[in-house]
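The complex appears here minus one protein chain, its other protein chains still in place.
Right, chain A next:
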Amino acid sequence: MGEPVATARGVVKRFGGKHARPALDHVDMTVTAGRITGLVGPDGAGKTTMIRLLAGLMRPDAGEIAILGRQPAQALDDLGYMPQRFGLYEDLTVRQNLDLYAEVRALPPEEREATYKRLLEFTDLARFQERLAGKLSGGMKQKLGLACALVKTPRLLLLDEPGVGVDPISRRELWAMVGELVSEGIGVLWSTAYLDEAEKCDSVVLLNEGRLLFNGPPHELTDTIAERVIRVTGFQSRRRRFLIRALDRADVIDGTIQGRSVRLLLQGGAPAPAPADFADGDALAIEPAPPRFEDGFIEILGGGPKGTSALAERYRTIPESDALAIEAKGLTKRFGDFVAARDMNFAIPRGQIFGLLGPNGAGKSTTFKMLCGLLTPSEGTGSVAGNDLRRSAADARAALGYMAQKFSLYGDLSVRQNLDFFAGAYGLGRHAARDAIAAMIEIFELGDTLDMNAGTLPLGFKQRLALACAVMHEPPVLFLDEPTSGVDPVARREFWTHINGLVEKGVTVLVTTHFMDEAEYCDRVTLIYHAEQIATGAPDDLKARAARASGAADPTMEDAFIALIEESNHQARAAA
């Protein structure tokens, strides 16, 4: 057990006025030498504020902070800090960035060569010394950012969301690198919105809306729910229907789809249900499943939503049809010499969720944008709800609902005005618009926020409003671009409850995501890497394929993702 390198006691920080909700509300935490402390929470939880306080960039309104026993700003020589957007100078080369940081941190010139050599080796960037930082991939930028934070070996290393914008392979490499630093006795604070990363930390500080929800080793949280996570397989009904029914039971507080099985979190104190309780065929089997950090988070937040979606209840049933809801035929997009997406082919029948998976910059957004009409394909064609993208783009647009990655409604208009606008923009008549808006307000509980500026809503409400605006005209096809980035797990469940319900009504969904557990909701996914589709199939099939390739039993979706990318890299190398 190492000594504490950073401690915070009762820290409060407010932005904008005495009455504003504090960004941090009496938070205690400790970072220990030689360990990875995870600062975990959804966007807006206060992670960056906490890190900036520790780095001495701001003062707390109340409470005490000590870095290595001193005031935060006095310990700068022993502090390494990597801000969220890398803190790199994109117009300088890798080498020049290192020089700059060495200069700023007053590294003696005679030590520089040795330090650079060590860091470039450590980060595997030696080959790219002369490349401009702006031209590096997301993963390489993070590694360079880390190297820059390490030019003078710190005793405390603050990493603000190093996993964002990084593909799974680079993310794994980053973890390995940080693991090495920790073994040298450095205390690392790793902030993240990905709950699966929390499980890899030695200790976790869980924040939500500025409040400390949990502080301790992750297993302490998962232990509290150890016996209460089950996996159900072999049911007869469709998996989404089964999940909806299971969630509506009183003894189930959360549930997710995992390939062809369903994972449930049970109410504490209730007896575990027997297979017959679900009344869904004789083959139904129940087995205990290992609890995850996310389950614990949901337990603290009081459980997820129930299974029935009021939105889906109200939605029209999309007529049965054999026609494809979405089709991509050889879609290719070039920007000059650069091919952003090459020869994309897939066909999505009515009432399915299809996922586009891939690292940032691989081409999934390009493919997505071609299908919803934001980009004109250089080659190939596609159709949405039977409307050819090239010939009847406006009809195709009228048939789809769209939810963008970042909040992209009108932030300086009120919630009500946003609803009014999108109802009008999608051509709803006066009565239809009034009914639809009233229904959305009720379903998404927007009543108290109607006059607020949409931009000032809490993240979860922004997401609800975005979904409301996308589905008011009851489109047969939904396009979702990273729909749940950064929101808390309960809001994410709520979102998927609605989507699952809509799909049961025959809506077809195209989703891009880098959350591997979201990929599990998809009927089929296609993995996009280096602008090409490298694998397409049901999540379970891809996992099985990865298991055959790597020999690992029961791989997660992320394992499958990594195995398939490595396989593709091998093939590329063999071909070259």
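The rule is short, and it goes like this: contacts are C-beta pairs under 8 Å (C-beta built on N, C-alpha and C of every residue); 3 or more make two chains touch, one makes a residue touch a chain; residues count from 1.
Everything that follows uses one rule, which is that contacts and distances are computed from a predicted model.
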Absent chain [UniProt protein name; select from "ABC-type dipeptide transporter", "Hydrogenase expression protein HupH", "NADH-quinone oxidoreductase subunit J" or "Transport permease protein"]: "Transport permease protein"
Touch with the omitted chain, as defined above, among A:Q74, A:Q129 or A:T376: A:T376
Per the touch definition above, residue among A:Y194, A:F242, A:F293 or A:Y426 touching the missing chain: A:Y426
Residue of A:S137, A:Q417 or A:S550 touching the missing chain in the full complex: A:Q417
Contact footprint on chain A, counting only the chain that is left out: 369, 372-376, 394-395, 397-398, 400, 402, 404, 406-414, 417, 420-430, 479
